[in-house]
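The complex appears here without one of its protein chains, the remainder shown in place.
Our next item is chain A:
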């Protein structure tokens, strides 16, 4: 089963941490990525740039309106994601708990839709 593990970040909470703790988290993050790649569960992973670099596009009456900034401004925001293929939801949750962002803001575990259909 494929899951999207999306990491959420709170820059204020991050900055408030002692540097040693931040350094440890960076290291844990690299370790986590290596391990999930090695176990054959990782499909794709990306970090996202700061939401101040985002633009939101809205098409109304056939016209595109572009606004700089995130879709929904908030103290916590989407900061990256891992697309994993693992056995079940429990395993996905186990993986999410090892991502350092889970200690700062949170990691959302969400199943990816698949095309296959069971018999009815």
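Basically, a residue touches a chain if its C-beta (ideal position, glycine included) is under 8 Å from a C-beta of that chain, and two chains touch if they have at least 3 such contacts; residues count from 1.
We take it that contacts and distances are computed from a predicted model.
Student: Looking only at the UniProt record of the hidden chain, which name from "Cysteine desulfurase family protein", "RNA polymerase sigma factor", "Phosphate import ATP-binding protein PstB 1" or "Helicase, Snf2 family" is the right one?
Tutor: Its UniProt record gives the name "RNA polymerase sigma factor".
Student: For a quick check of understanding: of A:9, A:86 or A:105, which residue touches the chain that isn't displayed?
Tutor: A:86
Student: Provide the residue numbers of chain A that touch the chain removed from this figure.
Tutor: These residues of chain A touch the chain that is not shown: 1, 37-43, 85-87, 91, 111-120.
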